[in-house]
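Structure in structure tokens, see below.
All protein chains but one are shown in place.
On to subunit A.
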Amino acid sequence: AMEDGLRPGARICEGDCAVLKRDDVFKAVAVLRRRKIIFEKQWFYLDNAIGHIYGTTFEVTSGGNLQPKQEVEETTTETKEAGTDNRNIVDDGKSQKLTHDDIKALKDKGIKGQEIVQQLIENSTTFRDKTEFAQDKYIKKKKKKYEAVITIVKPSTRILSTMYYAREPGKINHLRYDTLAQMLTLGNIHAGNKMIVMETCAGLVLGAVMERMGGKKGRYGSIIQMYPGGGPVRAATSCFGFPKLFFNNLHEFPLSKVDSVLSGTFSTDTLPSEPEDNALGEEESNGLTDEKQTSLQETEEESTTEAAMEINQTEEQETMDVNAEDVEFKENKEKEDKENVREKQRKQWERRKKLIETAALLREKNADGLIVASKFHPTPLLLSLLEFVAPSRPFVVYCQYKEPLLECYTKLRKRGGVINLKLSETWLRNYQVLPDRSHPKLTMSGGGGYLLSGITVVLDKGKSDSSNLEALKMEEPSSKRCKVQDLHC
């Protein structure tokens, strides 16, 4: 009950997907009781956090429990002693009188971080000679080290994309969060779209798209996730903590079947190898498919009623095979085996049904947009997947490297049916803003990847002349000086 006027979902509940935050370090966790969490060199249980509001900051007590941090009065600004510059401060490493052992003893006694920082200040011979700014910086640094506070926040694209970029950029092809932000906007991702998403970013991009298409009552529109190998990877998607409703109208389709859909030869005879039951932990394979021989004699019909009838037939066969003289144990084992086989058959039948449905959705060729962010070369992906997109719709391709997008651009121009092609990257800089001390921060990301975006138009098939004309018209006029050297793609 929301007696306190807070929105549903404002409080931390057991079973939630949450994110731990300390300064700029994030970690996604499941909120479960008696589950030991290790974060930023501290270990603790989340039990005490349950019931508190998201955004609350906690301290870790000596028992490994969380306790909301009390708002403490900052030591009032009595005119404190401070120096004017550091010309006389010698860094001999001896200015702190407390030793490592002394500090450890304080920690072991259970002294709070705040108190430790105070002790460090008092035992520093050079503190009072530092300038106010230097004192500020010193206190901040010690607080960061000894005052271990953790904030529990709700997951969102903002938080998860920042987290993944900092912690596991390799898993997301070094897609920086601002680049992801551009993709969502350039792609006009919004409720009601029919989107095609092809990504190998652990499901982060999928999650971001889902977030922009979802509301309280569920998700509006539909998403078809294309995947290489045996099944889609959605490890990051699960970190968002979406309600079950969001997964309605989320379809998946194997890349290995794309060509058959385009050429009209699609059938469900050969499926990509079955994914593991626990798909969350799996790394996708590199497009290898196994031919799966099923134990049943499968017909080549695509009709789902045929498949259903087949399963019924085998059930009947099995029930007729009972040997009345079997030991009860053997009977039970057989029963169990039958159950397993039935379940497996049922699952496979479900999979085929879904595949057929999704292929039909693709064949409509009316998707509202295409998002590609993968480790694969973008050109073949774009050239095929664009076929499924309606005219006058945006598409965005991410690549960690610029060169493949140069080639992609060229091939798209040749193909025609696209306008407003743009190759870009974003440059991001964070700032420290403090009175008299404002400047860009020291470290910067060197690169966040590249984007190629455009808009589809009706494709003039069979008129290669006109597509060249179109290409020329859509090209930027080259500057006069370069005319001699430039050749249009």
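Convention: a contact is a pair of C-beta atoms (placed from the backbone, for glycine too) under 8 Å apart; a residue touches a chain by one contact, two chains touch by 3 or more; residues count from 1.
Just so we're on the same page, contacts and distances are computed from a predicted model.
K.L.:
Looking at what's absent rather than what's present, what does UniProt name the missing chain, "V-type proton ATPase subunit a", "Centromere protein M", "tRNA (adenine(58)-N(1))-methyltransferase catalytic subunit TRMT61A" or "DNA/RNA-binding protein Alba-like domain-containing protein"?
P.N.:
"tRNA (adenine(58)-N(1))-methyltransferase catalytic subunit TRMT61A"
K.L.:
Of the residues A:K107, A:R158, A:K375 or A:R415, which one touches the chain left out of the display?
P.N.:
A:R158
K.L.:
In terms of residues, what is the contact footprint of the unshown chain on subunit A?
P.N.:
Output for subunit A: 5-7, 10, 53-55, 154, 156-158, 161, 177-178, 180-182, 184-186, 188, 190-193, 211-217, 220, 366, 368, 390-394, 402-403, 405-407, 409-410, 419-435, 438, 455-458, 460, 473-478, 482, 485-489.
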